[in-house]
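One protein chain omitted, others in place.
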């Protein structure tokens, strides 16, 4: 007997309904587990008058609508993050000015390098933003919170340099805040694995655990966490990017994994195949050719719909869709191969 | 007095007629010696449900129709080779499953790396397949034979690692099997010349001879043999690829040479110019931008028509055409410059 | 009170009117300081029967029409420079044969490497051509003059290797010829700053001065002078290229600066933002993806119109436009940020 | 009026007397601030029957005598740390077997890479050992404590990989444990600066601050903290190593700095000159030529004597001496130049 | 009960007695399995008037005395091999002129690169020499035979480039000649494993098998076969070199392994520890610091004595000693750790 959609949904995503999630049905004949929006790229490179590119950005439900933090490189190619709002998750208004973080300690506020690749995560009572933060010219994980996407309060950097792709879990685990990150070096890092760290207070971090690393194929060079993990009955659903080094440079695709709910450094299943790779002109051509880089996912627990926001070619912002039960089945099945 | 087409053809290709060779006439106004099929790419990247890309593949006439061996990278980006069939050489049916080689010795069957860039060659009584074969994780030249493109029997690897682009001659030369290959290293090899080796039995190889090497321009970084050499009255017609390293990576083009019939390591003529380079969107854009990589050529001795199969952008399979007398004239003329 | 266009023009460019300058008005809604021609690419890669690409080329007004020197790589990927003529600056007739320089000394005429990236500059009584000249296989600055774009007389190389992007000033400064150049190395140089040198006679050069160097963002890796500097009341207007190194290679954009009229190694203002970067398919895709490389600019002192010729993707030649007062305002404003 | 030795001493080192500190007077005529022991190397490479080399090791006063933790690479070139004892600080007995850390959590105990370059530091009630600890094959800062140099209890790794040269301060600062470390990469890291981190409990670390970085000359490539900082009335006295990259590899020398007592990431003075560099045969020749690498310092607050233990040529362990007031004067004076 | 020396010897080396083997007893107190000659270096760098260095050389018993082939780099730093004679295996007379190989085919005789690192091996009726042979400027395995160390007859190169360290087995195995070699690249190869190949005739080679590869520690970068394998009752005794890459370059040590007598690509035991590493001034200092590189071993089946000839610091030739039963015990024991 077939499961009804409604029944199966309830069993998977642990969270709230999001009836206004951006959504397009899977095209007829499409056999892929993830499919692209027909409106891609939903955010063009020059949405801001001064922007060179808008990509690798994060959105969340906010007051019945949507808010987000966006990587907007300007025409000096400075990397900055800006806040934005949207009624439908597709048409966005992004502020002209970068976020001006409120921060008392000049050592934390120090800014010589750029801010980029933000993620946004609701925990308990507020939104936390993590991003790759330049400290003394070196990349590490910046951390801030906001209640309203107007005022952002910057906290201590989570880690020592060199680090990128810091992604918070959306609730405490065993009483501790938890973050995935990817230690790196100071350039176009040719290696990178995902680690897990915990914190009692978002200031001091420790109990670092190796989660998973680069392997072969599309994820042979390095990997990094993407959107905030989605809590499901099958484990934390983690969408992540992986990099393959061809003779002409890096190629960024995305895969998915299920992590243990209580000890998230334990990988239950992980795709060997990518779930999306650069295959359209807006993913293959741009400031950095051949990049698909997911940074956020909206999900509707009621229907199991997931809307994945990803940067394409380090130039524009795009949207893709998946059904959670189908995605989890794919992860399980593909991991066996 | 002009030579008639019929007359001139007879004098060049030493082989059989192939009346059903895929063919398109040269477009009016085109001054190039090689021209592309209007149907390109003839094999899309997702012809198989699980394929990431299908390219660098080899076809032969088979039972009045066509058969071939195809490089199909799957969505893990594992490199595998699959057999396929076609009525017309253009529309292909490729098996979902990779070739499952029959092989008694587990050392030969060892498989940790991938199989890719196959060539197929009829010698005497059967079809031989050569490909870049991973042995203990290192590339070398794999070798197998088939009578029917259903069962493939794997033989000993021809050489020690590291080697790629092993291409058999279609008949014994002075009583010995003969192969071109390109010694390399284990990565995106930045060097590479073509060597000649012979074998009494396809098991033991020796009498290795240097044929030709990288020079300048489009073939400054490395070169490698492409399709099975075509026997002509002017020598072995070898189409080969060459690589130029720009500030943004490798660019693969193709040229041609004539090798001595009896001592094929002696180069009679060789183009200084490419005969085809990446200039269309499907050659410039894909998993590896800017790649034209020929792996097979059909030829009709009766008309001198040549149909060249090549991989484009390491993503799709394409077709281009040439007339043998025109191509040989071009090689001779261009070599003088 | 607003300045009228006519008034403001007079005050800026120090030079002659060029009423037939190629020109297109800025598109409605365009907020950029530089805008592209709708006819781009104005010179296709295969304008010559034997050319692989035509780009990074230089044009000047000539006898009421236009003449130029063009980089035409042939299908060996040899780099050569050819002269050409045009009635309108847009439709060009380029000679099939490269320029055959007249030169008595075989050491100067020595040619083992290629000639590329020419600039043309009128000084006093003739046109001077500078280009990247291979001497014993190493790049340095070649120098020649012509009266008629038919006969070109080659002079001594200006500098020791390794050097590229030699750009003459259009008049003597304090009685000396003056040239900008960019010392480099022998490959895809990952560094590069602009220097100034002077000469009493175009044979001996000295008093070398550092002008400006690579900084951050789009010009983080290296920079090089582009068109002949334009004399204005605000200083020498220098359009230059800058390079950013992404994980997939170099990306070439262009910016602008104002240099002191008497001591041009003193930078008055310099853009932090680019004025044009690769954003169209013909700039993003080609033999070298993501290249915008300006080598010449026509200007009409009467109207302040500037027509910038630039190579795109190392494949084709394009045209863009700017208004001098707007450009100078942009430089001043942007430099403040 | 001259200061008496006794008086001046009191004012500088904040700590206890160590009357049995190993000591040799400065040789007559020697003008250097640091001078070598005549007994060097005090520990030969083969002190253990199975050792390839013994170097980069740490010693402390212990029960009226001395104890230490020693890097002993065996003849597989595995890097391990062993405990040892000495009556006089010069003649050492090192245990044949590496330290077998007591540790409940297998994730902490995980060991795939080696342990090396230990430091030992007394804080409050026990000895803490820090070292470069392989976790999943990556270097980070291992941490353990011992009361008796017999049983060692391993704690959580302090940081995410990649890190080396973790050095604890000998007391809490503003109520927090404090550590210097040098973020790095996974190989022969060609960069490296010193950072400061604090912890409430030696488990969670945060409030990371940049202390100082590589500059020029002998410390142009990277720097790293050496012995446990010595508390003085002038600030924390930090002896550190610096690396210069010659055409034949790295050259390791040592310098010194004074850090603010309360905010140790603030550098008060820092030598521009090295205080010791590889100049003897046992420093110039060995498994890694040209290495001087200090890891420990004994000091006698009563006399101001400092005995510096350093690895030489990654092969043997050596001893050098300094007078604290002379060293501090040198730091202040040299920093001015 | 203890085995007598005589008894135990008989059981191990399968071969002939060599009563005049050079020999020095193990020094009292020495606990190493291999010990150095007190006469080291036995061949100085300038034994020939024109030699820069003499090292990495091979010797065999010859007519009751000794003969050998020596790598003598001249003062152009050309690499050549010379024949030599000795009465005692210690004092050598080497010919001033390099070996002038007799060879009809100019393709085989082609010489543009140098000959180096010879091995000599008696099989059936003559001596075979293998060496790293430059063919068209690329390294591969040269092969020749001699009866008298006067006339040397060159055969076909065994393999395609790039290869080094070709070492023949001293008898046919299952009716085929057998060789170990190490595929490489064209420079200071940073990788390298040992492979096995067989040949019916020393001309054609095939059935290539992976034997063993680089691992960790002293043999982390690459390994290569050293002297001709010694047949013992426990398997083929193979002494080989291994390379560790420190921050200051390569360090060459030596280890040993036992290979299956019938299928020598099967490793029975292999040392994890080195048996000798560069620790003396003549091994640590010279044209290439820190090199121990064994190329030959004499053995006396009657006593189990082994005399190992090795190059030191790429400058001089040295001698070391071992007892076969002790060495085999060491291999077995050390392999267990």
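Letters are used for the chains, namely A, B, C, D and E, taken in the order the chains are written, and counting of residues starts over at 1 for each.
Here is the rule we go by: a contact is a pair of C-beta atoms (placed from the backbone, for glycine too) under 8 Å apart; a residue touches a chain by one contact, two chains touch by 3 or more.
All of these numbers come straight from a predicted model, not from anything done at the bench.
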Seminar exercise, completed: Sole touch to the unshown chain from E:45, E:209 or E:270: residue E:45
Problem set entry | Of E:38, E:76, E:174 or E:336, the residue in touch with the unshown chain | E:76
For this session: Spell out, residue by residue, where the missing chain touches chain C.
Result: 107, 135-136, 138, 140, 156-163, 181, 183, 185-186, 191, 193, 195, 197, 199-200, 203-210, 213, 265
For this session: Over the whole complex, note the residues of chain E touching the chain we left out.
Result: 45, 49-50, 52, 74-78, 188, 248-250, 285-290, 314
Seminar exercise, completed: Interface residues of chain D toward the undisplayed chain are 31, 216-218, 220, 244-249, 251, 272-274, 277-279, 281, 284-285, 289-290, 337
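Rule of thumb we're sticking to: only the chains that are shown with their structure count from here on.
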Exercise. How far is the middle of chain C from the middle of chain D, if each middle is the mean of its Cα atoms, in Å?
Worked result: 56
Seminar exercise, completed: Multi-partner residues in chain D (2 or more other chains touched) are none
For this session: Kindly provide every pair of chains that touch.
Result: A-B, A-C, A-D, B-C, B-E, D-E
